[in-house]
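Below is one structure, written out as structure tokens; comments come after it.
Every protein chain except one is present and positioned as in the full complex.
Per-chain numbering from 1; labels A and B assigned in written order.
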Amino acid sequence: MERIPILRMGRLLLVTIQVDMHDRLAMTLQDDLTARIVKDRANGVLIDISALDIVDSFIGRMISNTAAMAKILDADTVLVGMQPAVAITLVELGLNLTGVRTALNVERGMQMLDRSHE
Amino acid sequence: MTDIMPVTVMPVKTDEDVVRLRKHVRDTMVAIGFSLIEQTKVITAASELARNTLRYGGGGEVSIHHIDEFDRKGVMLVFSDKGPGIEDIALALTDGYTSGGGLGLGLSGAKRLVDEFELDTRVGEGTSVSIAKWKRY
Partner (left out) sequence: MSKDYSARLADIVSDNKDQLLDVWLAGLFSKLMRRDKAGDAEVRQKAAQFLPLLADTLKKSETLNIQSPEWGDLRQLLEEISQSRVRQGFTPIETASFIFSLKEPLFDHLRKALGDDSKQLADSIAVTSTLFDDLGLFTVEVYQKAREQVILRQQQELLELSTPVVQLWDGILALPLIGTLDSARTQVVMESLLEKIVETGSEIAIIDITGVPTVDTLVAQHLLKTIAAARLMGADCIISGIRPQIAQTIVHLGVNLEDVITKSTLADAFIIAMKRTGASINTSESRQQRA
């Protein structure tokens, strides 16, 4: 069964979403991420969506929920690389992804997570 | 409006169908010459509606139309199912995201992303939602 790979870099988990996910795959990712946060004792999660050209409400909620669960497990989440067209559409849709911090790219995202753990 | 090309009908019965639909709508809109932002809005709306058809309508189908009027061209999608129908239409169209109410069907959000939106539903018989976007110059 296909899964989205999760990379570990120290206490940081990096997920790069590169495929158009169907709902089941998104839910699997959510489960995998929360399991890994516990298993690897991660304190930061970086979700890279620079390759996604569509983010609908389901995926949006998945990301919000993941960040919320991560927070409960004492890990911060940063969402990076949202494309302009996706951002405009999400705003129009009314989804504001509260509780999720954002950064332009992976590098900035990592800096953000580093700063919050100093 | 008139169809200027044969209509494509696709099933909306599995998660994979939804992914296939997104790709097909993308290809169709690129062919008509829509901008990237217009494509993104419609595909996102289609994704929302397809999910509804799948989860609440018990599965159904979608037809994709190239539409044509004298001075403009566009795309229209019609999602239909033979599910339970929607009892409270007003509630369904309430903005679920900001108010926290609504039925979580994402209909009001999808409506904002397109130029035309029509909802036809009958309790116990089924639901049909059609959306259209015109290419702006």
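Keep this in mind: a contact is a pair of C-beta atoms (placed from the backbone, for glycine too) under 8 Å apart; a residue touches a chain by one contact, two chains touch by 3 or more.
If you're wondering where the values come from, they're calculated on a predicted model, not measured in any experiment.
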Worksheet item: Which chains here would be touched by the one that got left out?
Response: A, B
Fill in: Those residues of subunit A which, in the complete complex, touch the missing chain
79-84, 86-88, 90-92, 96-97, 102-105, 108-109
Practice prompt. Name every residue on subunit B in touch with the hidden partner chain.
Written response: 37, 70-71, 137
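Here is the rule we go by: only the chains that are shown with their structure count from here on.
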Response to the item:
Here the gap between subunit A and subunit B, centre to centre from mean Cα coordinates and rounded to Å, is 27
Discussion item. For the complex, give me every residue of subunit A touching subunit B.
Written reply: 20-25, 53-58, 84-86, 88-89, 92-96
Worksheet entry | Residues on subunit B engaged by subunit A in the complex (per definition of touch) | 15-16, 18-19, 22-23, 36-37, 39-41, 43-44, 47-48, 51, 95, 97-98, 106, 108-110, 112-113
